[in-house]
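One protein chain omitted, others in place.
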Amino acid sequence: MIDIQAIRKDFPLLQQKIYNRPVVYFDNAATTQKPQIVINTINEYYQKYNSNIHRGVHFLSEKTTEAYENARQIIKNYINASFQHEVIFTSGTTESINLVAFSFGEKYIKQDDEVIISQLEHHSNIVPWQMMCERKGAKIKVIPATYNGDLDIAALERLFSDKTKIVCVNHVSNSLGIINPIEKIIQISHSHNVPVLIDGAQGIQHQPVDVNKLDCDFYAFSGHKIYGPTGIGVLYGKEKWLNEMPPYKSGGNMIKTVTFEKTIYNDLPFKYEAGTSNFIGAIGLGAAIKYIENIGKQNIFDYEEMLLHYVSEKISKVPGIRIYGTSDNKICVISFLIENIHHFDTGIMLDKMDIAVRTGNHCNQPTMKFYGIEGTVRASLSFYNTIEEIDYFVESLLQVKKIFA
Amino acid sequence: MIDIQAIRKDFPLLQQKIYNRPVVYFDNAATTQKPQIVINTINEYYQKYNSNIHRGVHFLSEKTTEAYENARQIIKNYINASFQHEVIFTSGTTESINLVAFSFGEKYIKQDDEVIISQLEHHSNIVPWQMMCERKGAKIKVIPATYNGDLDIAALERLFSDKTKIVCVNHVSNSLGIINPIEKIIQISHSHNVPVLIDGAQGIQHQPVDVNKLDCDFYAFSGHKIYGPTGIGVLYGKEKWLNEMPPYKSGGNMIKTVTFEKTIYNDLPFKYEAGTSNFIGAIGLGAAIKYIENIGKQNIFDYEEMLLHYVSEKISKVPGIRIYGTSDNKICVISFLIENIHHFDTGIMLDKMDIAVRTGNHCNQPTMKFYGIEGTVRASLSFYNTIEEIDYFVESLLQVKKIFA
Amino acid sequence: MTIDQIQEQIVEEFSVFTDWMEKYTYLIELSKELQGFKEEFRINQNLIKGCQSQVWLQVEFKNGKIIFYADSDTVLTKGMIALLIRVLSNRTPEEIVNAKLWFVDKIGLTTHLSPTRSNGLISMIKQIKLYAIAYKTKYNI
Partner (left out) sequence: MTIDQIQEQIVEEFSVFTDWMEKYTYLIELSKELQGFKEEFRINQNLIKGCQSQVWLQVEFKNGKIIFYADSDTVLTKGMIALLIRVLSNRTPEEIVNAKLWFVDKIGLTTHLSPTRSNGLISMIKQIKLYAIAYKTKYNI
């Protein structure tokens, strides 16, 4: 297990008082806090080495390029990709998915083709596919979910046709915290010769990810949700696809030769990294992943699971509470409503008690529609949260109930 | 004028020794150094307020959202846009141009239409148009340049046809530093009812920009080139175009309602800001622009012009030097070759003397082809550079000559 | 009383509260007292959809004055609506057009009018101002 007191000291924001006491930060699914080492790394690179990467002949440029490519190596190892050039830096999960929707779409999707997504996707894994399908005259098919938030895998099998070109599901759903059986989904899809994109925005920081073992074709995630900086993300893609697809963004660095008549694209990974990358962001993300590795990701996941059991048990005692996503396969996210109290009212009151939660539809309207509600209160925890915070949170919920009674 | 000694103290990197002495950083067109206040702002927001923006009901989220929207306001004022929602945050110039190439292309470009760009564009203002034109069956026409690096404006008039849909030129060319007569280009284009995109990657930090007065339709720039963080950029667009065009990236935040059948896009500027923005990057960019405003941009530009005159005069005395881009309309960029010495050899030697310049084709192969060369050495200065640095630079060039004699 | 006088009155009322809890308890009280929104007006046409909560707004023009009724699905927003009605309803278009709402800030509830919260209140006020401008123009007053 982890030394929670030591870990909390690594995160300066957790020491911040909001109104009366240090914040109870339960909004980790929206974005995570950064350990001091990540902030220091960003600082250091701006103060000592900042310089544009690649093709620079000077010392600073070489230093920054090395650090940038080293970050790629760290990520490659963390997700166990086969090659470093299968790790593409993007600005976040949303851009990673847009990249695949565009580039895969341009290459492989024709009129009447079909894309399979699930009922419980984040808008970032719905709208890019919709837009591409609209452009191409293709269709979206939806894997249904069961009431407890699990996907209906039996139904998936029936969705395939010879027009199915790609399957796109999240590793963990953001509004409910449900862990999807992605191994199985990938297996089934591959048995139909259909590649799979995993939206790992909520997966990478709470679950082991081995892209080689998973055999997924694409895996997308955001730096800011895994204790790294904003504005940086990753797309892992199998070499084969990355080689075959046309680029998404274009511009500097992603080409070999340009004339006004014709342009020859650069090798991987640069083909997909047009323009000046967020190199300081990438270096910061590398530092974040190193930080996780130092603690040991299994230690983190074990501790988070303990928190999940504790909070689930505790919160179930609050009278009138209703949890959305009751499956056992979940990360430490509690999406809920208290009877007769609007999620907004709950959120505002918790804020006044120095508890940060998210309220609303969580960029996940189809999920809300599925439950016939407008939104929920979502408490999403991370390994720097504590049992004591959970106790205080549950007490506060009881107080909210009293206030609105 | 400015107090150069005071200003240099604001930039920690300039105090860094590389081999023997503090770096002479003449690679500002590639990326700029950051004043301490920008680094501190990033620090502070990660340590105290970091939280995902928009729709959060808690204190931290509100603080960060306010700072993010405040950065938008700062930029709106700096470029004198009509509305805050005409300022779209992107990941950089390259993304800004890709956005317009895609979204404008989807809406307005048909088979056989024409896009006008110039001979002296950065790859980021060539390839996105090429890719779009290829998709749409449209064509690119090129404004020719004269040998000194000025665009041949007389020729522009003749390029228009009733198929011309957009004109895209840079404000200042990156490989030569030539300031283009964008007012005139915009005026001519508008007289043909054709909108204009200005690639301001090298313009915004060295020239006054008033998008209202210019009446440009789009203006794109990168944060990292104007003393701000990496991974953040801006697209200014006239409200009319931004309203009419479809979005580029899609996902969270950029929609109002999502069902699997149909999606309704959000209002400006959010329609174009899918996913979690680089909010800390935007806040850092706001700090950078505030920093410039505090010094006074005219003071900066005057000082830079003085540097230009000084370096031009001095360097012309180096025997065998050849300057590319000899027009009088230029910013403080010297692109050159020394007779019989390869740009790479010059660059490596200057590096050893602690001078950082860029060598190669500067993502600008058509310009190199125009001059029939493989690349140049480019020294690009900024307002934190000094007369003394220029003296040392010119001495060093003389030494390079001696070494390779 | 003028709009400013009412605002002063509200500020005074709130000045007795020593912490946020008391303020919010009072807001909840106000929300319970908020009456007058007829079921027949709870229609899509009157709906202002915020990201977090919804507001319904119904406007009447009577004897040169604008009267409005509003409701919300959240209690706290409803409490705020009660305050806004006290300040802005039953006023001439001229008064509404010129009104500056400074009381929200003074009583420490700015967050509820923050554009970042998107609870529908800001859109509601905007909508009321637009009505005022429209009536002012229409009746030339």
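Residue numbering begins at 1 within each chain, and the chains themselves are lettered A, B and C in the order written.
Everything that follows uses one rule, which is that a residue touches a chain if its C-beta (ideal position, glycine included) is under 8 Å from a C-beta of that chain, and two chains touch if they have at least 3 such contacts.
These numbers were taken from a predicted model, which means no experiment stands behind them.
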{"item": "Neighbouring displayed chains - absent chain, whole complex", "value": "A, B"}
{"item": "Listed residues A:43, A:61 or A:96, member touching the removed chain", "value": "A:61"}
{"item": "Touching residue (missing chain; options B:169, B:300, B:334 or B:349)", "value": "B:349"}
{"item": "Residue in contact with the excluded chain [from A:53, A:117 or A:338]", "value": "A:53"}
{"item": "Hidden partner interface residues of chain A, rising order", "value": "53-57, 61-62, 65-66, 69"}
{"item": "Residues of chain B in contact with the chain not shown", "value": "19, 341-345, 347-349, 352, 359-361, 374-375, 403-404"}
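By our rule, only the chains that are shown with their structure count from here on.
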{"item": "Category of the chain touch graph - line, ring, star, complete, other", "value": "complete"}
{"item": "Centroid distance [mean C-alpha coordinates] between chain C and chain B, Å", "value": "45"}
{"item": "Distance from the mean Cα position of chain C to that of chain A, given in whole angstrom", "value": "39"}
{"item": "Whole-Å separation of chain centres (CA-atom averages), chain A against chain B", "value": "30"}
{"item": "Residues within chain A bordering two or more other chains", "value": "19, 344, 347-348, 359-360"}
{"item": "Junction residues of chain C - those touching two or more other chains", "value": "51-52, 111"}
